[in-house]
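The complex appears here minus one protein chain, its other protein chains still in place.
By written order: A, B and C. Residues from 1 in each chain.
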Amino acid sequence: MTGSVNILYFAALREQLGREGQQVTLPSNNVPVAALVQELRQHDARLDEVFAATPRIRVAINQKLGGFDTCVQPGDELAFFPPMTGG
Amino acid sequence: MTGSVNILYFAALREQLGREGQQVTLPSNNVPVAALVQELRQHDARLDEVFAATPRIRVAINQKLGGFDTCVQPGDELAFFPPMTGG
Amino acid sequence: MPVRVLVQQAAFDTGAETARLSGLSEQVGGMGLFIGQVRGGDGLLSLTLEHYPGMTETILHQLAQEAMERFNLLGCTLIHRVGRLEVGAPIVLVGTAAAHRGAALSATSFLIDRLKTGAPFWKKEEFANGHTAWVDAREEDEHAAAAWMHTAPSSS
Partner (left out) sequence: MPVRVLVQQAAFDTGAETARLSGLSEQVGGMGLFIGQVRGGDGLLSLTLEHYPGMTETILHQLAQEAMERFNLLGCTLIHRVGRLEVGAPIVLVGTAAAHRGAALSATSFLIDRLKTGAPFWKKEEFANGHTAWVDAREEDEHAAAAWMHTAPSSS
């Protein structure tokens, strides 16, 4: 049984992709972020280009900073963004 | 030729001495603060008592922090006070 | 409530925020404040602040709670503005209240250092010549945030 995750993009990533996010069906349960990103890049030339051009992309899983080795479950909220520049 | 200096007391010193200051005739020009204090204490039992009981008395000469080895000239303004506790 | 966290478009009232911290407890002896504003120069017109709604508030609350415990604070305030802010406009307010000045001022530094690189905000610059650019994260900001990891907790 697989399901989908909700992906959000912020700042330069959002702008370059021309979208705020997308719904993605997971290839299987318990997918590492890195594997999911690889899959997305294979099927989306624009996304591949933008991810290749953006250094140090950060990921948050369910609004909590994670790593690209963190595993994603159906129903999770994923977010990709550049290094944060608040304050 | 000798002259006088104006002495001010602050905080606990002022309170214990019961006065805000006094005019003192210098025994000579160019007197170290320490010598002047010794002279004052010899002639004023109350001042002797208060100075003996107050640790770490500070001195300012013409509104500038100095030491007990600083020399005093006629017309100077001297101030004695306990360690400062601002802020 | 000792902790106050706001993410908002509107400006904040520094006097009112100070009064709130001041009145939290009779034990308050010192308050530290940091206010960041849009610095001009090189033809900059404005910054536009984007954030990750929901995550931002969570992270700021966690940061505030960490500061409360680490510095034994009596209260703290984090207010961060979002949207378009012109040169000279306030962006962020960090406020802390403690029994003594050391804790209040250290906590203020801690909070702004950690907030800069640890909360999901992003800044886009807009220049008079029409050019726009996303602000790059500064390495020294990441070092400042990391330094707090290697510092022994202290409430002095």
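As a working rule, a contact is a pair of C-beta atoms (placed from the backbone, for glycine too) under 8 Å apart; a residue touches a chain by one contact, two chains touch by 3 or more.
Source: prediction; values computed, not measured.
Participant: In the complete complex, the chain left out here touches which of the visible ones?
Facilitator: Result: the unshown chain touches B, C.
Participant: If the hidden chain were put back, which residues of chain C would touch it?
Facilitator: Missing-chain contacts on chain C: residues 13-16, 18-19, 22-23, 26-41, 87-88, 90, 99, 101-102, 104-105, 108-109, 112, 144.
Participant: Since one chain isn't shown, list which residues of chain B touch it in the complete complex.
Facilitator: Residues in contact with the chain left out: 8, 10-12, 14-15, 56, 60, 63-64, 79, 81-87.
What we mean here is this: only the chains that are shown with their structure count from here on.
Participant: Roughly how many whole angstrom separate the Cα centroids of chain A and chain C?
Facilitator: 27
Participant: Take the average of all CA coordinates in chain A, do the same for chain B, and state the distance between these two points in whole angstrom.
Facilitator: Using C-alpha averages as centres, the distance is 74 Å.
Participant: Averaging over Cα atoms per chain, report the distance between chain B and chain C in Å.
Facilitator: 49
Participant: Hunt down the residues of chain B that sit against at least two other chains at once, touch-wise.
Facilitator: none
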